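Attaching a single structure in C-alpha cells format; questions to follow.
One protein chain is absent from this view; the other protein chains keep their places.
Coming up: subunit A.
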Amino acid sequence: MPTQEFEGKTLDDAIRSACEAFQLPQEKLDIEILSKGSSGIFGIVGARKARIRATPKETPLGKACERAKEVLTEILKYVDVPTVVESEVREESVYLNIVSNGSGLLIGKRGKTLNALQYLVSKIVSREVGDTVPVIVDTENYRSKRESNLTEMALQLGERVKKSRRPVTTGPMNAQDRRIIHMALKEDQGVRTKSKGEGNLRRVVIYPAKKTKNIPDSMTEAKSNAQ
C-alpha cells in the first residue's frame, strides 16, 4: 500500500485530508507525525504547517483478498478462458467475481466448477495465511441467483409440509446450499429443519413443528387447513 504525506494548518486538518485521500477512517491509517505545525507568533510570523505521513493499515483479510485474486487469476489463465477477476472484502469473507464471456463453462453443472474453484482458492490461501479464509467465488451473479432460487424452493416446500403435516426431504446438497434452506425457513414457526445423511449425500429434512404450548397462528392455520 502506498504511503503519502499530507499537510494541513493543524494536525487534525492533515489527518482529515489523509482520510479523504484514502477514503478510510482514521483508525485504518498508520499515521506518523513529521511536524506538529505551529501557528507562529500572532499567526503570521513563523507559521509552520503540520505534516504527517499516512499509510493504510494492512488488514489480514485485505492481504488474503489480494492473494486469493492472484491465485484464481493464475488458475483461470490455464483454463484458457479470457477472464478478469474482481476482488473485495465482503462481510468478513473474500469475494471474488469472475468477469468472462458468459459461457457456463466456469459454473458447471449446479455450480460444480465454481465450487471447485472456490474450494481450492480458499484452501491455498488459508494454508499460506495460516488461518481459515472464507472465500466466495462468483460469476454472472450465479451465487445470488442460486440463493433466490433455493429460498423460493424452501418456502414452497415449507408450505407443503405445513399442509400435509408430513416431513419433506430435499435432494443432496452441499453445506452452502443447505445453509440457504435453513436460513429461509428459520423464521417460520410452522416448520423446523434438520440436515441428515453423510458426506455428499447430506440433505435437508423439513419437519412440521412440534405441538408447543403457545401454538403460533401460522400453525393453527396449517392445522385447520389439513383437517
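Here is the rule we go by: contacts are C-beta pairs under 8 Å (C-beta built on N, C-alpha and C of every residue); 3 or more make two chains touch, one makes a residue touch a chain; residues count from 1.
Rule of thumb we're sticking to: contacts and distances are computed from a predicted model.
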Choosing from "3-isopropylmalate dehydratase large subunit", "Small ribosomal subunit protein uS19", "RNA-binding protein KhpA" or "Protocatechuate 3,4-dioxygenase subunit alpha", the absent chain's UniProt record names it "RNA-binding protein KhpA"
Kindly state which of the options A:4, A:17, A:113 or A:176 is in contact with the chain not pictured. A:113
Among A:15, A:124 or A:191, which one touches the chain that has been omitted from the display? A:124
Tell me which residue among A:29, A:50 or A:71 touches the hidden chain in the full complex. A:71
Spell out, residue by residue, where the missing chain touches subunit A. 71, 74-75, 78-81, 105-106, 108, 112-113, 115-117, 119-120, 123-124, 127, 199
